[in-house]
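With one protein chain withheld, the remaining protein chains of the complex are depicted in position.
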Amino acid sequence: MTNSENASTLQRFNASTLAKPYHGFSLSRILAITLNTLTELTRLRVFYVLLVFGLLLIGSSIFMAQFSFQQEFQILKDISLGAISIFTSLLAIVATARLLPQDIEDRTVYTILAKPVPRFEYVLGKIAGVLLLLAISTLMMSAAFLLVLYLREQAVIHATMRQMAGAPPEQIADALRAIRSSALNPDMLPGIIIIYLKACLLAALTLFVSTFASTNIFTIVVMAFVYFIGHLQATAREYWLQEHSSGLLTRVFLAFVALLFPDLQAFNLVDDIVAGTAISLALFAKTALLGIFYTTIYTLLAAFVFYGKEL
Amino acid sequence: MIRGLVALAILVALGGIKLPIERNLAAMHRHEHFRGVEFNLDLREKIGQLGFIAALSGFRAIVADALFIQAHTAWERTEWGRILLLFGHITTLQPRVLLFWDMAAWHMAWNASVAAMNDQTQPRLALRVKAQREYFALGKDFLERGIKNNPDRPQLYEALARLYKEKYKDHGRASEFFAKAAALPGAATYDRRFSAYELSYCEGREREAYENLRSLYDEGEQERLPTLITRLKFLEDKLKIPQDQRIPDRAAGSVK
Partner (left out) sequence: MTDSSPRLVAQESSGGGSCAEASSAVAVHGLTKMFPVPLHPARGIVAVKDLNLRIEPGEVYGLLGPNGSGKSTTLKVILGLVSPTRGRTEIFGRNSRLVESREAVGFLPENPYFYKYLTGEETLRFFGRLCGLRRARLKQRVNELLDLVGLTKARKRRLGTYSKGMLQRIGLAQALIHDPRLVVLDEPTAGVDPAGSREIRDLILDLKRRGITVLLSSHLLAQAQEICDRVGILADGVLVREGHLHELIAIENQTELVIADASAHLVDEIESMINRSDAKLIERRKSTTTLERLFLEATAKNDEGTTKQT
């Protein structure tokens, strides 16, 4: 074959593919993986089980009417926010732990990465799907919680107004004010956002751990351990930096814990918020930023390790 | 494999960066009255293994609430020792919930003390009084610790003032604490008045009390409540205030 025939043959075979030419970073690719991950997770049974459990817990706190309204609202808020906290943390770990191993085991990851999709975008899409799921769950549970709180508040208000039928108006106003202030506390909203960010942190960390792990179970066990130690990190950190009398081995261990683990206590602010402690904007912003920082770092490290993973 | 090790090394290195940030944030938290609970062996001994783990994992409030419900039952059974124990745990777990300190003190200084005083099984009065005073002290202790954890909120100062007033009959201290409560944001409107009332019962401080009451009176109608007027007149008589400086006699009828 002559060269000119070669060229025309080549031209035929080099006919443009239907897809747009490859770009280095594509939001729509990431979005496709994100929405796909979200779909996958919402069709998981464990999601619904946990959600129903969480909602039941919130609903059950209606049966606390035997106490004074302050005590009742206190217990209701504690239980609901505790449920939101544990549900989102648990979901973050359980949902994320299976993402990569499942794809690798099913060989679906080959079909995705055989397309012009950078590994980084794949990881990013996966974690974004989980974060989206967590956001939706948090919103749903918070809405349920606020609804229950509102209904109970209204019930107590009506009961009180009946009891105080003949009393002077300022007394009634005082009583109503007391009821309202012990029910809805606007600072709870930043507290819930911090709970959400803690879940995001745990999801990103789980993703990172799953790039090392070969099984689902391993990741979850490690994360249970990390969750526990993370809540003790603050104590370990202070011991390490302040105590000068402990042995070398202890200090090395404490240093290891302090450096490697995130301080999860920093994100448990709701208890004190419910108790009435106000949260300043500066404190909220700093805590939120720390959560975002952790989430970003763990995601990047996960992508970094995944980039070199033999599939 | 190598990448994994590099990643861990990066994590440790970043640990060095995040450490001061975390400490700074923790200090900020403490300053704004978060993180009042230290998770150390002490706490674990107090509330046991399971409670400790639950509290650690962010269930601190729920554990405290569960203990609170138990304390409620203990109260129905007048088990004062158990109430004391439980509230000790509860307030350790939730130092920022005023309700718990308040109820703890109430159970000790108001309920248990009365029960001790009326205890049929103790024939000797002296011992009953002793027990009663011990309960007063326990109540006072709760409120003082509560104040230490909540120096920014008036409610416990007020509760302590009432304790001094009703149980110790110590009007000086009562006045002092009503005043402290009044100085904080969110204090009840009557705290200042009550401080002045208590002062007016103190021997040797009539002049001071009079000044207080008078300045309150001068603020306007909202302060001119019957008790205030009564105490003011009492002091006016005691201090022999000249007639032209005295407040006018109670006008017909209604307090506005």
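As written, the chain order gives the labels A and B, with residue 1 at the start of each chain.
Just so we're on the same page, a contact is a pair of C-beta atoms (placed from the backbone, for glycine too) under 8 Å apart; a residue touches a chain by one contact, two chains touch by 3 or more.
Worth saying up front: this structure is predicted, and the values here are computed from it rather than measured.
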{"item": "Visible chains in contact with the missing one", "value": "A"}
{"item": "Footprint left on chain A by the chain that the document does not show", "value": "1, 5-6, 9-10, 12-14, 17-23, 26, 28-29, 32-33, 36, 39-40, 43, 106-108, 110-118, 310-311"}
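Methods note: only the chains that are shown with their structure count from here on.
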{"item": "Inter-centroid spacing, chain B versus chain A (mean Cα positions, whole Å)", "value": "37"}
{"item": "Chain A to chain B touching residues, read off their complex", "value": "67, 70-71, 74-75, 78-79, 81-82, 85-86, 89, 208, 211-212, 227-228, 231-232, 234-235, 237, 241, 258-260, 262-266, 268-272, 274-280, 282-283, 286-287, 290, 293-294, 297, 301, 304-305, 307-309"}
{"item": "Complex contacts: residues of chain B adjacent to chain A", "value": "2-4, 6-7, 10-12, 14-16, 18-19, 21-23, 25-26, 28-29, 32-36, 38-40, 53, 56-62, 64-65, 68-69, 72, 94, 96-99, 153"}
